[in-house]
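Please read the structure below before turning to the comments.
The complex appears here without one of its protein chains, the remainder shown in place.
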Amino acid sequence: MKQAFLIIALIITSEAWAQNKVNILVSLSPAGSFSAVSGKVKGKLSKENGSFVAKKIQLAINSLKTGIDLRDEHFWEHLNAKTHSKAILTNLVAKDGKASATLEVNGEKKPIIIRYTETGKNINAKFSVRASDFKLPPKSYLGVGVKDEVEVEVTLGYKNKK
Amino acid sequence: MKTFLVLIFALAPLTSWGYANFIGHGYPSCLNCHFNPFGGGQLNDYGRVVSATAISARTFYPDNVSEEKLAYLSGFLFRKPKQDHLRLQANYRGFSMYQNPGSEQESKRWITMQSDIRATLKFGENDKFIVSGEYGRVPMPEFPGEGLNEQQYYSRNYFVGHRPNENFGIYLGLMDKLYGIRVIEHIAYSRSNPRVSQNDPVHGISTHFLTKGWEGGISAFVGNLEQEPEYRMKGASGMLEKTVFDLHRIGASFLSSKNDFQRLTSAAIHGRFNIKEGSAILSEIGQTTKSFEDNNGNRTSRYALLQTSVRPWRGLYFLTNIEYQKQNIHQDDYSVRIGPGLQYFPIQRVELRADAYNTRNFSNDNTRKDSWLLLLQTHIWL
Partner (left out) sequence: MAIKFITLLILVTSSFYASASLNEIKHRYNEEHQKILNEVEEEELDPEDYSLELKELYFQTYQTEANLFLKNDQFEQSTTQLQSILEAFEYKEDEVSKISEKIEAHQKELQQKKFQKNYSLEINYLSWQREIDIKSPTIKNKIIVTNQATCLGGGLHFSNAYYVYGVEGCLLTGTGDTKEKKSPPKYKESDIPLWGIKTSLNAGMIVSTAGAQLGVKLPLLYSIQNLKNPPDNTFKLKEDHKILFFPTLYTRLPLGTFFIQSEIGPFLDQSNTLYSIGAGFTF
């Protein structure tokens, strides 16, 4: 009985974790695309009086998976994961479907605007960023290149602030 | 033979032309992996690497061989090319064909379907200029007619191409007609009805365009100049695809051609769906009208294709081919061909494939047993 309870608690906990997800849609030149996905997003998103805040949300670059091992390695290399192993979102403030935050990638910080919707106990956010804004050089491999602009989708669970 | 067949299918869940089902790996456009933007033909460097690191298994490589090393070994001489201009590829494709195995009408033969060498010269930034072609043996018929006993050699594809930018290209030469999904199964009704199978390349000019959400092209052709003039099918064809939900492609095609004896027009719609991690669905529905100068034998046929490709693990694909053909839409008779297939890439440069086809005819005129076809294919390339 106790074990069943623990497993249920575990599942509830991991369900909360499992809600957090980042999906980066990368377009290729001349054609094609792939998604880099990670469920390992760390940080706390709180809701108070209809607004959302988060001081720091982190994503380990090498947790992003594209479905092909070699492509994973190249993608992490493109994001300079060896030197800057995390993408960090700080000072997130969100209200009425619009959020502002500072995104740090490759050691470069840029303000960004994010559109989001609330579904249950999660927020679903979308925004576009340019790799060149973060001083990530253009990357191509054997004639197939990665386009500068990428679309990012984030799903984060939140807690109500007491 | 029956037991053998049962074993093949029981074990299955436990372990040219372009492979359109590889949209499941996130590559909707053939241009990523082939010199020919519409697919088929020689693989470019990126296509070789994808073949080695995403499609082929690494069962026989020790763990200390990295993916980067596999990519390096994917070149023609088992290493990365040391120059940027010449690319070579050699292919062998042979299969055992069993018709109606286990029955009184059983027949068996080995066919060398393809043995050729391909070469591409490329120049300019982003390979703006290319000259590509292949040369090899003609598959020998089972019962060669008079004058056809000797082995023949031919080139079924050669062209020059120019891509002034990544959105547009123009190609001139002997190429497959631009129409529908280029499935690898050249006996498919979707290939034979509109006559776009392996022996139907034509001399002509093709344009290719590619934007963020669209891809397509138009081609104009004067038939195959190897044929006598009166037999050459001259005309035009086009294909257009739209990317939907960033993953899938839906499209449409048309084709119109004629020679001194007949006219052929065909139209189709198709879809290619990325189910992720290498799994995909391909579908095509089309209609072809053949008319003759003497109006004898005019008819309109319809066809449909549904192919599902499921990848249980790296290197292994389980296929299901479902096809429909109505040879004359004014008659009730039609055929359905369905069958499972296993496609296994045990190591880079090697493909093993087993396909079973069950063809059932629906006819008011007769009911008969289904016919079976079992194909066991070996494909090796350098």
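A and B are the chain letters, set down in written order, and residue numbers restart from 1 in every chain.
Here, contacts are C-beta pairs under 8 Å (C-beta built on N, C-alpha and C of every residue); 3 or more make two chains touch, one makes a residue touch a chain.
Since the model is a prediction, treat every value here as computed from it, not as a measurement.
Engineer: Give me the visible chains that the unshown chain touches, in label order.
Structural biologist: A, B
Engineer: Check the options B:Thr59, B:Ser103 or B:Asn298 and report the residue that touches the missing chain.
Structural biologist: In the full complex, the listed residue that touches the missing chain is B:Ser103.
Engineer: Just one of A:Lys44, A:His84, A:Lys121 or A:Lys139 touches the chain that is missing; which is it?
Structural biologist: A:Lys44
Engineer: Of the residues B:Pro81, B:Gly94, B:Pro139 or B:Pro312, I need the one that contacts the missing chain.
Structural biologist: Final answer for the missing-chain contact: B:Pro312.
Engineer: Can you list, in ascending order, the chain B residues touching the missing chain?
Structural biologist: Interface residues of chain B facing the absent chain: 2, 5-6, 9, 12-13, 100, 103, 273, 275-279, 281, 306, 308, 310-313, 318, 320, 322, 336, 338-340, 356, 358, 360, 362-372.
Engineer: Across the whole complex, list the residues on chain A that are touched by the chain not included here.
Structural biologist: So the residues of chain A touching the missing chain come out as 3, 6-7, 9-11, 13-15, 17-18, 40, 42, 44, 55-56, 60.
The working rule: only the chains that are shown with their structure count from here on.
Engineer: Roughly how far is chain A from chain B, centre to centre by C-alpha average, rounded to an integer in Å?
Structural biologist: Taking the mean C-alpha position of each chain, the two centres sit 39 Å apart.
Engineer: Using the touch rule from the top, collect the residues of chain B that touch chain A in their complex.
Structural biologist: Of all residues in chain B, those touching chain A are 25-29, 31-32, 44-46, 49-50, 53-54, 67-68, 70-71, 126-127, 166-167, 210, 212, 215, 246-247, 276-278.
Engineer: What residues on chain A touch chain B, complex-wise?
Structural biologist: 25, 27-35, 66-71, 73, 141-144
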